[in-house]
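Everything below concerns the one structure shown next.
One protein chain is absent from this view; the other protein chains keep their places.
Think of it as A, B and C in the order they're written, each chain with its own count starting at 1.
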Amino acid sequence: MNFFMQLLVNGICVGFLYGISAMGFVMIFKSSSVLNFAHGELIAIGAFLFLVLVTWAQLPIALSFFITLAGCFALGFIVERLFLRPLIGEPLIFVIMLTVGLAAMFKGLILLIFGGNLHTYPRFLPASLGIDYGPVNIPPVYVATLIIGITFLVLFGLFFKYSSQGIYMRSVADNQRAALSLGVHVRRVFALSWAIAALVAGMSGIVLGIINGINVHDLSSIGLKVFPVVILGGLDSIGGAIIGGIIIGLLETFTGGYISPSLRDVVPYIVLVFILMVKPYGLFGLVEIERV
Amino acid sequence: MKKLRFHPCGNFRDHYKQELAIFETDFGRLMLWIGIGLLFAAVPTLSSPYTLYVVNTVGITSIAAIGLNILVGYTGQISLGHGAFFGVGAYAAAILATSANVPFLIAVPAAGLITAMVGMIFGIPSGRLKGLYLTIATLAGQFIIEYTIIHWESLTMGTRGITLPEASLLGIRVRGDLGFFYVIFILLIAMTWIAVNIMRTRYGRAFIAIRDNDRAAEGMGIPIFQYKLLSFGISSFYAGIAGAIWAYYMISVTAEPFNLMLSVEYIAMIIIGGLGNIPGAILGATFITLLNELLRWFTGILINTNLFAGLGLNMAPLREFVFGLTIVLFILFEPRGLAEIWRILRSSFRLWPFSY
Amino acid sequence: MKSLRGQPSIFAGRKPGEVRADLDARNLTLRFGGVTALDGVDLQVRTGELLAVIGPNGAGKTSLLNCITGYYKAQQGAVAFNGVDITNRTTHELVRVGIGRTFQNIELFPGMTVLSNMLLARHTHCSYGLGAASLFLGAVREEEIRHRRVLEELIDFLEMQAIRKKTVGSLPYGMMKRVELGRALALEPKLLVLDEPFAGMNLEEKEDMVRFLLEMNGAWGQTMILVEHDMSIVMSIAQRVVVLNFGEKLAEGTPEQVRSEPEVIKAYLGDTETVL
Partner (left out) sequence: MEDNILLQINNISVVYSDVIQVLKGVSLTVEKNHIVSLLGSNGSGKTTTLKAISGLLKPENGKVTDGTILYSGEPIQNQSPETITRAGIIQVLEGRQPFKYLTIEENLRVGTATRWGKPYRQDIDLVYRYFPALLARRKSLAGYCSGGELQMLVMGRALMAHPELLLLDEPSLGLAPLVVKEIFRIIKRINEEQGTTIVLVEQNANMALQIAHTGYVMENGKIVMEGRALDLIENPDIKEFYLGMAASGDSRSYRDVKSYRRRKRWL
């Protein structure tokens, strides 16, 4: 029973982490319908930027954190400007393939600079943040993850539902031509969504780095883990990303704990395919409205 | 009497039959035959074993890329599982040849059919899923197949791999790079011709219709799901044939090469070559294969000269970086791919020196 | 009515049994998104008839067509065509049965030429298999040429000779509507379902379209269902009119009967032609 409880808690924590990692991905999809294959690399860039600031530049943690977020925000902006803007109006598969190319570029670049070894941050989270309640044992970092995750979830939820800028972003994803005709600054919306997405990715990079250490290969493979998560939740639902993340997290830990560790990475995909066959737009995705 | 027609300066066709021809002019047909003749005459005499190996890789990759282009470029179903299907073909041939002693001539098409079946099974979600949701389902297919290949040890020998017997064709042993060169390229020509034929008949038209507007396609009496499955089947058949030949050529198969990266490379090939363009798939396959070899050669030189050894640089990341950069540049500057560049070049040559 | 142009042979060669198109839809009910689009609608079409369906926007006209052509599945009710139950058939099966349609918002393939668009409609009339196609056997070539002849006759009938090789996306709106009609005809439908074929056309284009419809109906006995808002057209060419409102049948009868129905005037027509 204790084993079960611990698996359950672990699964939820890991899942939450996936969910947060996936949020940035959903941002981009929501505004421009682009599947970002370079998301894992954006996460890695955030983690490494933080590493550089904390260990090499020896800046205070809080300052490093904010500089990292600002840097990622700027990076997202630049990436959109340089690589994605010229493709506005081209078929989606080109944009998607472009992110595949970007992923390879970024990964190669990070490997060239930092190599493939494992790096770690110094410990800085207070131990008092952890929860130790009977059989349930949640380390501080997961508690921090939960707090950050819920904060961002609420913020994004409110942003997209109520703020004008959020509604403009959704309108661009819905019908670009109509948005343009009403004076929505479509290019600015794209730039903004990439910038915010990179910011969220950078943040999840830091969290992942604290938990697992920083390794390019591991971090960029999170970018692939994000796919079943967001598809499960529905590509355009931020809340769905969190729930999808938790489902995948639970699936992984329980398969790893009760069946076989080698099945860990495949089972989520198998379950995913079956769920999609029943609900083709994920659990919370918008069903395409078709009028004949 | 049949008149030889070179380039037309107007529409002079006097029969519908002429509009069905692949080549607008006899000149085009002539050039193609000359090109093929030159290829078969020149390649064996000129090449070192290494260049022959590269040429053969190009041929095998082209077959698989044509298959993927039928699925992605023509039918519009983006698949990230082509690398795995290639692997299924390779393993199917290897298992048939070793456990059942099936001869080369039968093992290759059988592997193609087996892969087609597997491809159709993984294509079933296309009945319900649209666009990117389907893409992710094929990604799931990629991982599931990879996992199966590694963990179904009784069939695939797991990580140890399988060694294939020597290929023989009607009693003649297919040996060495040159032997395979003939097999691969005759097969490539046949498979290209078949693909062109499929695309210019009702099957190809149905595929394109599904890609462009599935509701209207349905209204034209095209059963969408069956045709999507058919497209998955044909596409995997090509991948399976290519994989089978590759297995025989490489003599042994292991699971590592058939990873997601290979699937991504195939997508890169057809995008760089030109989506929905059969010669484009060949051009793209050639380009990516040559790029890979060039980068390998280049990093080899760097390592040998010890130029950067002091910096502790690993060369694999550099290769990855350049690979990514090439894709990015291609998409930014010529999203319609090599086929389009080729078309522009050709039309400016055809009218030379009187262009415009 | 006398035919003035050549009649396409696929229609000229039809025997009386082959034009039979009796549609009988009973009690069709369709709900989606919390809205009842159709509420127990009955619809009968007889062979050789030109039936118009009119009604306000959102009255369920297109939903009705979609139920008949298989795009939507009605939750209740049954549809029979020539005595055969076709209630749950899919769209592509219905095309084989002989029900062809055009769409309200043009659903052509904009990147293809007019000919390729129409060639798609010959799909169900191709008899060769995948093996023959992949080798492009002589029989395949001959069949393709035969289809091309059929299309040329249709192009001739619809006066589209000048645009047959043009990309559909580059054509003006009214021409696209005509291409869509041509494509639907290439299906050789027994029952042709037209969803607002005159929308967005000017007078001249409308007159051309009317000529084609009248000739198809008069000279070949083509059965048609027509959804249209232009009352002057509906009233002058339809033999029978069905009026829908809020998913229910409001009235049915000859154009004259329907036009004088007070309910119809109130819900749909309005009383004057002027704005103010």
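By our rule, a residue touches a chain if its C-beta (ideal position, glycine included) is under 8 Å from a C-beta of that chain, and two chains touch if they have at least 3 such contacts.
As the structure is a prediction and not an experimental result, all values here were calculated from the model.
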- Item | Partners of the unshown chain among those that are drawn | A, C
- Task: Could you tell me which of C:156, C:205 or C:248 touches the chain that is not displayed?
- Result: C:205
- Query: With respect to the chain omitted from the figure, which of C:9, C:27, C:127 or C:170 is a touching residue?
  - Reply: C:170
- Item | Contact set of chain C toward the excluded chain (per top definition) | 4, 33-35, 54-59, 104-105, 170-175, 196, 199-207, 210-211, 214, 229, 231-233, 236-237, 267-270, 273-276
- Residues on chain A that touch the omitted chain in the whole complex? 88-89, 164-165, 167-168, 170-171, 174-175, 177-185, 286, 289, 291
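Everything below uses one rule, namely that only the chains that are shown with their structure count from here on.
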- Measure off the straight-line distance from the CA centroid of chain A to the CA centroid of chain B, and report it in whole Å. 33
- Query: Cα centroid separation between chain A and chain C, in whole Å?
  - Reply: 49
- Per the centroid of Cα atoms for each chain, what is the distance between chain B and chain C, given in Å? 42
- Set of chain B residues in contact with two or more other chains: 215
- Where chain A touches two or more other chains simultaneously, the residues are 292
- Item | Interface residues, chain C side, partner chain B - complex | 69, 71, 90-93, 95-96, 100-101, 103, 107-112, 116, 119-124, 126, 128, 130, 133-136, 140-141, 144-145, 148-149, 183, 187
- Query: Which part of chain B faces chain C closely enough to touch in the complex?
  - Reply: 16-17, 19-20, 194, 197-198, 200-203, 205-206, 208-209, 212-213, 215-224, 230
- chain B residues touching chain A in their complex are 72, 78, 125, 128-130, 132-133, 135-137, 139-141, 143-144, 147, 151, 215, 260, 264, 267-268, 271, 275, 312-314, 316-328, 331-332, 335
